[in-house]
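Shown below is the structure under consideration.
The complex appears here minus one protein chain, its other protein chains still in place.
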Amino acid sequence: MTTDSEFVKAPATMVAAPSRFAMPILPALSLAVMVSLVVVALFAPLLAPHSERHGQLQYSLEPPVFDGGTIRFPLGTDIHGRDQLSRVIYGARISVSVVLVILVFKTLIGVGLGLVAGFFGGILDSLIMSTVDILIAFPAFLLAILMAVIFGPSFLNVILIITLFIWPPTARQVRVEVLALKQQDFVTLARCAGSSNTRIMIKHILPGVIPTVLVITTLQVGTVILFEAALSFLGVGIPPPAPSWGGMVSEGRAQLTSAPWLSIVPGFAIFATVLATNTLGDWLRDRLDPRLQTL
Amino acid sequence: MSEEPRSPNADSSHLLEVTDLHVEFQTKTGPSRAVDGVSFYVDEGESLGIVGESGCGKSVTAMGILRLIASTGRIASGSVRLDGEELTELSNSQMRAIRGKKISMIMQDPMTALNPTFTIGYQVGEAMKIHEGVRGKSLLGRVLQLLRLVNIPAAERRVRDYPDQFSGGMRQRIAGAIGISTTPQVLICDEPTTALDVTIQAQYLELLKEVQEQTGVALVFITHDMGIVARMCERVAVMYAGRVVESGTTREVFRNPAHPYTISLLRCLPRLEGVERLESIDGQPPDPREMPPGCRFAPRCPKAQQQCHEAYPEFAPVSSGHHASCFFPGGW
Partner (left out) sequence: MGRFIAQRILHAIFAMFVITVVIFGTVRLSGDPARMMISDEAPHEQYLEMRRLLLLDRPIPEQYWRWVSQAAQGDFGTSLRYQIPVSELVSTRLPATLELAVAAYGFTLLLGLTIGVYSAAFRGSALDAGARLLAVMGQAAPNFWLGIMLVLVFAVWLNWLPSGGRGEWRHLVLPAITLGWGPVAGLMRITRSSMIEVLSSDYVRLARVKGVGETSVLWKHAFKNGALPILTFASLVFLGLIRGSVIVETVFFWPGIGLLVLEGVNNRDFQLVQAIILLFSSWVIFGNLLVDILYVYLNPKIKH
């Protein structure tokens, strides 16, 4: 028998609540991808079969093993005869370090300023929050291009530029949490007991904002990777010959017809990494902080 | 309003007849029978009350008749016959031609039942536009006639107003106008007055009665309020945990209630014009995924015996036209 769709909802009691920490297959898989990426990044020199920077010109544009190539270069070689597998492995190192450094910076700045703004209020709050509002309204990517060109493409500049545009959402969300936590009884109690402001912030309020920060940070991994990849693709990110995945796609594009794998493989590495972190982030958000739905 | 000529009853003697209806929802912990073998009927010009606590399956039954059950649910078995026509076997488009034309409904909450982005004129006229192809001036005429019938003052002016410009009582009357706009054969009223205050409630019920006298529509009241049943319905069916536990004429059921659940419902009636005492029933209805093996009311029944926990009592006649599912009907 058929029924037209949506009408009577099943009573709420009939919908089983998912258990809070049981991890379904997809997030678990995503976590596995992320962990193996970090392992690959850590042990890149051991894992990479060849040098990532120096090629042998006689092996230029070897096809990958699944396209008639040899096991010597499993993912083929680029125009300079550099082994693509080794470059992708070292590329993981770049991505992981870019992400880690940026996220540490942005967490320090975002949590710090968010705490201060929410806790002290007043002029400080308005100042920090209008900076946040303006930065969020900025056409970040264009300014990033401009800055990258002017200050010169380098690892450090990429980090600084991306951090500049990525901390505001954390600060904004932390401030909201702090405003709520500030009203709680245990804060008043601590204040009555004579705790200093710094102590209250660190001991009593900071732990309360950790879940939110964790969710935002996981979700921002993808943003950072895509941001760096796009800058590198345009040639204003991590400078060659360092094997940034975005830069590799850009370089490989010149041989799109003769050697498509040079564009496919590094792009797929970006795609898979971002997919994994977003999946994990979505899951964490649903578990820890459903209010962040709109993020 | 003119009365529609009605097709002769093919092989059923009742206007609307629901037989052994089962509605199932898929849940993460297995199927859940929200409606588990419900049967009743209603005739032309008659009013039937379906009574029970929230969650007993009365609203799901109503939606089952209209075949508007959420995608996680389905009519598992049973039959719904309207004028001899088996509704459960119709195609979706055939069913759409019945909805709003032969069977209509008035929703519980007038504040949410009207669409805030359409004028009330549009909403009252929509079913007539769809089912009778009325358009333009004649549609406006019919809409105004309906609005006057439900006592909306200055209907000509207000027909272009939006729902938020009307009071709750007026909105409920507008919802009523929508329900009767196509002179349906059956009008399902889902708790039609719970959101209204007492005087407006009385006026509203009076209005429904008038409409029934004029058009011969069969009314099905879905309610938890025995007072409405006493006032409006010739017959009543009491539902508990997805099943009808007692049914009969209102007079007989009120005078000689057989099922202890009916008795508790009757005790919930405010006596002496209102506020003396409201006695509620202890406990919760059972989870539809884990029904007790015996009588479903047994865990809450003050008179339950061993027998009641072991077997489900047959739905047996108590007196003529009065049935109940209880091993110890009435006598206590």
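All chains are identified by letter, namely A and B, in their written order; residue positions are counted from 1 within each chain.
To be clear about the criterion, contacts are C-beta pairs under 8 Å (C-beta built on N, C-alpha and C of every residue); 3 or more make two chains touch, one makes a residue touch a chain.
This one's a predicted model, so the numbers in the text were calculated from it and none came from an experiment.
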item	value
Chain not shown, its touching partners among those shown	A, B
Absent-chain contact - pick from A:36, A:70, A:97 or A:130	A:130
Per the touch definition above, residue among B:90, B:105, B:149 or B:245 touching the missing chain	B:105
From B:72, B:256 or B:319, residue that would touch the chain that is not displayed	B:72
Residue of A:128, A:224 or A:274 in touch with the missing chain, whole complex considered	A:274
Interface with the undisplayed chain - residues on chain A	4-7, 9, 130, 133-134, 137-139, 141-143, 145-147, 149-151, 222, 226, 229-230, 233-236, 246, 249-250, 253, 256-257, 260, 263-264, 267-268, 270-272, 274-275, 278-279, 282, 293
For chain B, residues in touch with the removed chain	66, 68, 71-72, 96-101, 104-105, 107-109, 112-118, 126-127, 130-131, 164, 175, 178
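Going forward, only the chains that are shown with their structure count from here on.
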item	value
Between chain B and chain A, distance of the C-alpha-averaged centres to the nearest whole Å	54
